[in-house]
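Have a look at this one.
For this view, one protein chain was removed and the others were kept in their places.
Each chain carries a letter (A, B, C and D) given by its place in the written order, and its residues are counted from 1.
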Amino acid sequence: MTFTLNAALHARNFDVSLTLGPAETVAVLGPNGAGKSTLLGIIAGLLRPDSGRAVLGEKTLFNLDGGASHFLPPHTRGTALLAQEPLLFPHMSVLENVAFGPRAAGESRACALETARHWLAEVEAAEFADRRPGQLSGGQAQRVAIARALATDPELLLLDEPMAALDIHAAPMLRRLLKRVLANRRAIIITHDILDALMLADRAIVVESGHITEEGPTRAVLEKPRSKFAAGLAGMNLVTGTITGRGLTSDGGLDITAHPEDGAVPGQDGVAVFSPTAVSVFLGAEHGSPRNSFAVTITDLEPHGDQIRVHAGGLSADITPAASADLGLTPGMTVYFVIKATAIAVYPA
Amino acid sequence: MTFTLNAALHARNFDVSLTLGPAETVAVLGPNGAGKSTLLGIIAGLLRPDSGRAVLGEKTLFNLDGGASHFLPPHTRGTALLAQEPLLFPHMSVLENVAFGPRAAGESRACALETARHWLAEVEAAEFADRRPGQLSGGQAQRVAIARALATDPELLLLDEPMAALDIHAAPMLRRLLKRVLANRRAIIITHDILDALMLADRAIVVESGHITEEGPTRAVLEKPRSKFAAGLAGMNLVTGTITGRGLTSDGGLDITAHPEDGAVPGQDGVAVFSPTAVSVFLGAEHGSPRNSFAVTITDLEPHGDQIRVHAGGLSADITPAASADLGLTPGMTVYFVIKATAIAVYPA
Amino acid sequence: AASSTAAGTTRSGSSTAAGTGTVTVFAAASLKSTFTKIASGFEAANPGTKVTLNFAGSSDLVTQVTQGAPADVIASADTTNMAKLSDAKLIDGTPSKFATNTLEIAVPPGNPASISSFADLAKPGVKVVVCAPQVPCGSATETVEQAAGTTLKPVSEESSVTDVLGKVSSGEADAGLVYVTDVKTAGDKVKGIPFSESDQAVNTYPIATVGSSKSKELAKAFIAMVTGSEGRKVLSDAGFGTP
Amino acid sequence: MTPVSAPRSKARTGSRTNRRDTRYTGVPPWVFALAAAGALFVLLPLAAMVVRVNWGEFIPLITSESSLTALGLSLRTSAASTVLCIVLGVPLALVLARASFPGQRLLRAFVLLPLVLPPVVGGIALLYTFGRQGLLGRSIELAGIQIAFSTSAVVLAQTFVALPFLVVSLEGALRTAGTKYEAVAATLGARPTTVLRRVSIPLVLPGLASGAVLSFARCLGEFGATLTFAGSLQGVTRTLPLEIYLQRETDADAAVALSLVLVAVAVAVVGLSYRRPRALPSQAGTE
Partner (left out) sequence: MTPVSAPRSKARTGSRTNRRDTRYTGVPPWVFALAAAGALFVLLPLAAMVVRVNWGEFIPLITSESSLTALGLSLRTSAASTVLCIVLGVPLALVLARASFPGQRLLRAFVLLPLVLPPVVGGIALLYTFGRQGLLGRSIELAGIQIAFSTSAVVLAQTFVALPFLVVSLEGALRTAGTKYEAVAATLGARPTTVLRRVSIPLVLPGLASGAVLSFARCLGEFGATLTFAGSLQGVTRTLPLEIYLQRETDADAAVALSLVLVAVAVAVVGLSYRRPRALPSQAGTE
C-alpha cells in the first residue's frame, strides 16, 4: 500500500521521484517556483508529465514510460487537492461547496450535507454555511477550501500551502486539526512554515529547481540541513566547504573548527551548520575560549521575534536589542562573529 | 496632507475611523473576517460605504454624510491596491502587467516598460518578464503583483497581505524592499505577521469585528496589547480583569501579583500581560520567590521554534523540549504555571 | 366524394368523418385571398370535406412537389413553373388555365412623379422598380418594354410583385410595374395607371391535379370549382382576367 | 481635483457607480453615448412600426383564428426547437470549447453554416435530406415517419437555423470561464458528467441563457426554411412569420401589425426568462 511516483515535466525542468508509506505525511519545502505545486498537480492528474509512472496502492495513476500511455483522469485517482488558491465554486453556497466531494463520491444528499457540516465546524466556519463564497474574507475562504478538501476523505491528500491567509488564531487551530486528521492518513503538504513541517509531517522533502535536494525525517532535515534552503528555513547558518580533520574549510577559505559528525571523512565535501543564537558579536578580535572568530561586514539588521538578527558575510547572529544598541551596530560596520566550536555541526554534503 | 477616513458599511458590520499622517505607514492586524480587506476596498473605491467621509490631502475621496453623495471612482483616487489575490491580468505578459499602472498614469510606453523592469528587478522577478501570469508559481505571481502595485507610485499604497505565499528567502527580501519603499510613503499594510508590523509600520491598528479595537505605535501595541488578538499576535499571555493595588484580579477570580503601570487606578478595568518565556512549569505547587502560581490543565503542546509551547488554562508557557520530556507533559495533565511578578505588566484596558 | 386522405396533411382525425376527405391545395401566394374564399365555398358545397391550403411562391411550390410534398392540386402563377412539373410528369394531363393577369403601373397616392404613360417611366429621375427577369412579372415587364420600345432603368429588380408593391406603397419608389390584381388588392395605398402595351404580356395561371394525389376525385372537384362560374366570379372580383 | 459634493445621480468623473451596488463597475460615458445610438438604431424602426399600426384593425386582426393558430404553433414549435437546440448544442459547444481534436476548427466552421445559408436554401437542403426523395427520406419513410410538411418539419427547420446561435454563444462563454473550477471539481472526485452538471453548466449559465434566448428568438422569427421545407398549412406548419408573409401579399400594413404580436411575445419571453444572471466571483480581493 505504498505510493510511488517518478515523473518528469521538461517544460518546467521538473524531475522528481518520491515514495510514501501508508499513513505517512510528507512536507514539501522549497523556494517559490521550485516545482512544489507542479508535483501536486501531477499527482492529482491536472498535469500530464512527459514521462514517469505513479502507483497508489493497487492503482497505477499514470504510466508514461517506454511508450505506454496510461493516464487516469483526476476523479478516479482517489487524491484530493487543496490548491494554492481557494477556488470555491462561486455559484454554490459554502455548505454545498464542502458537500461537493461527498456528493461526487456517491453519498446521499442528506449524508453529504451532514459530512459538510461536520467539516465546516471543524475549521470553525459553520456560521458561513449559507453564504456564497463571494461573501467570505480571504481567510474564511481558505478555511472553507480546507474543509472541502478534507471532506472528500481521499486515499492521498494533497495540500498546497493550507495555512496561507490564516490569522494567528486560525493557523494553530487548523494545524491541530490537520495533525489529528493526518495522523492516519497519507498526505503531502506544501508549506513555507517550518512549524507546519515539524508538527504535521513525518518526513520532509526539499524541492529546488524541480529536483529533490534533501529528504528525510523532518527534524533531521531541519537540524542537519544540507541545502541552503533547508538551512534558511530552520534559521540556521550553513557554510559549505571541504571537511578537514579539525572541522571544515569553507569554499571562501574560512577555517571552521568543529567536531565533525561520525562518518565525515576529511577531504570530502561537507557543510557546517550553526544557529544564529550561537553567534556572538564583538567589535574587536577578542581571544577567548571560542575557537571561531570571523571578521564580517554588517549588511542588514532586522527584528527577529524579540531579538535583533544581524546579517553579515552571509551569516547571521541573533542578539538582544540592548546589546545591539550598546555596540551601536549599523549596516556597513565591520564586526567579529564569534562561535564556540561545540555549537557547530559538520556533516558530509 | 493627512489622510482621514470615517466609514460604515452595515452589511459587513463595519465602522472604522482612521487618520494617517504624511509618509506614515500603518499596519492593520486582526482575525480573519475582521474587515481588513473591507477597509482597503473602501479606501480604494471598490466598495461604497453606507456613510462616511474620506479625505486624502486636498482630495475628498468620498463624502456620503448628511445626504451628500460624492464618490470618486477608483482611478482618480491616487491609491493603489495590492489585493489579497494576485489577480494578474491573464492576457498580458508579466512585464506588461507591471507596466500597466505607469501606462495608465500617462507614461510613455518605453518609460513605463523601464519602470516595470525596475520594479520586477526589485522583487527579483526580472527573469519572468516575458511570461504569461498563467506560467508563474503562486509565490512568483505574488511578487509580480507587488511589483505592479509599487510601480504605480501612488499617494497612498494599500497592501493586503503582501507576504502571503512567499518563500523564506523571498519574504525577508520583500520585507527589506518594502521597508525602503515605504520609508517616505503613506501606506496601509494588512498582515498576519508580527514581523511585518514591527519592521514596516510606524503604527499598528487592530481591527476586530469591523471595529478598531486597538491603535498605537506598533511596538507599544505588541508590548502592551489590550486586546486578546494583539496579545496572541505578540505571543503574549493576556488576562483581563480589575486592577487592584497589588496587581489585577482576573475575571475568572485569579489574583495576579504585579507592579501596575503608571496611571493604572485600582478598581479600573485592566489587563495583565506576560511572555510565555516568563512562565515556568512545575508538577507541584512550589513555594519560592515567584509570587504567581496557578494550577492549570494542559490542553495542548506544540513546537514553537526550538521550544515547546505548553497551552493550559488559556495561558501558554515556552519550555525546552528536554524539560518537557523530563516532566512527562501531556494534554490533560494538571500542572502549575509559575510567573515572577516582575515579568508581568498590568495596564488599564 | 373520395374517402382517401393524404397522409401527414390531415389536421386531425376528427375533422374527417367517413365518406368525406381532405384536399390539399398548393397555390401561389398571390392567390391567397381568392383561393381562401373559393375553398370555403367548396367546403360549404361539399359538407364533410376539408380544403387545406398551402401558399408559397410558385417556384417554392414546384420544389416542394418535386420533393414529394403531399399535394393534390397545384395552382401556379405562371406557366413556366407549371411546365417544370408537366415535364417531370408530376401532374395529371395538361393543366387548365383559370385566370390571367396583366401589368399595370402602380404609383404612390398623389403620383409624385406625375406618371401617366409607360414612356414616362423612362424619364430621368423617376425611380422605377420592376420585377427581375427571372420571375414571371419580370419577364412580362421585359416583353412590355420591347413592345413599347422603351428601355427602363429601374432602381431595383425585385424578386416578387409584393416587393415591388411594397416599394411603391411606402413611397420609396415613384412607380412600379405590378399586376392589375395587386393594385386592386392594395386599395388606396397605390394608384393604378393602365397602359396600352400591357396586353402584350398576359400572364396565365394554370391549375392541375398532382400525379401522386390520393384524392384525385376531390382534386378534380376543386379544380372544377375554380374554373367554374363560382370560382370565376371570385377571381374576376379580385381583378383577374378570364383566359 | 477639488473636493466637491456631487449629487448622487450624477457621476462627476466619467464613471458611474451605482448607488445600491457597492461594487466597482466603471463604464466610460462615451460608451453610453454609443450604446444609446445602437439602441436607437434598433428601437426607431420598432417605433416606426408601432406608429403605422391602424389600431382599429389591429385587435380583430390579431384575434382572428388564423393569427391565433399561427401564434400558438409558433410558440409550441419554437419551444420544442429550443429544447432540441440545447440538447444538441450544449454538447457541441462543450466539445468545441473543451476537447481538442483534429478538424476541430473545420467542425466549428461547418456548425456555423446554417447562419450564412439563406434560409430558403437551408430549407431546400433539409428537403434534400429529410424529404421523401432525400438522402435519409427513404429510410425514414420506411420507418413509417413522414417528416416533411409536418409540424416536426417546422421543428427541424427551426432547429437547423437556430442551433449555431446556441453553440457559438455558449462556446464563447465556456472559453471565457476557463477550466480551473472544473479541474478543482475533478480533484474532488467528481466524474466528468458531474463536473458538467454541477460546475461547468452553472458557471456559464449567463452564456447558456443568452444562447437559448437567441435560439428561441431565431426560431420564433424563422421563415424561409420553414416555408420551403415544411410548407405553409394552417395549424400544421403555418407559423406566425408565414402567416405574416401571407398577410403581406394582401396588406403590408396588416403584416406589420401582426408582427407586433411577435414582437410583444418576444419581449415578454425574453424579459421574463432572462433573469439578471449571476456573474462569476466578482470580488476583487475585497468582496
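Details
Convention: contacts are C-beta pairs under 8 Å (C-beta built on N, C-alpha and C of every residue); 3 or more make two chains touch, one makes a residue touch a chain.
On a predicted model such as this, the values are computed, not experimentally measured, just so you know.
Which of B:7, B:29, B:44 or B:168 touches the hidden chain is settled by the complete complex: it is B:44. Touching the omitted chain from chain C are residues 59, 62-63, 66, 127, 129, 132, 134-135, 154-159, 163, 166-167, 170-173. The chain not displayed touches chain B at residues 44-46, 73-75, 78-81, 83, 87, 89-92, 100-101, 103-105, 133-135, 138, 148-149, 152, 154, 158.
The rule is short, and it goes like this: only the chains that are shown with their structure count from here on.
Separating the centre of chain B from that of chain D, both taken as means of CA atoms, is a distance of 52 Å.
Distance from the chain A centre to the chain B centre is 23 Å, each centre being the mean of its Cα atoms. Residue positions of chain B touching 2 or more other chains, listed in rising order: 37-38, 84-85, 160. Across the assembly, chain C contributes no residue that touches 2 or more other chains.
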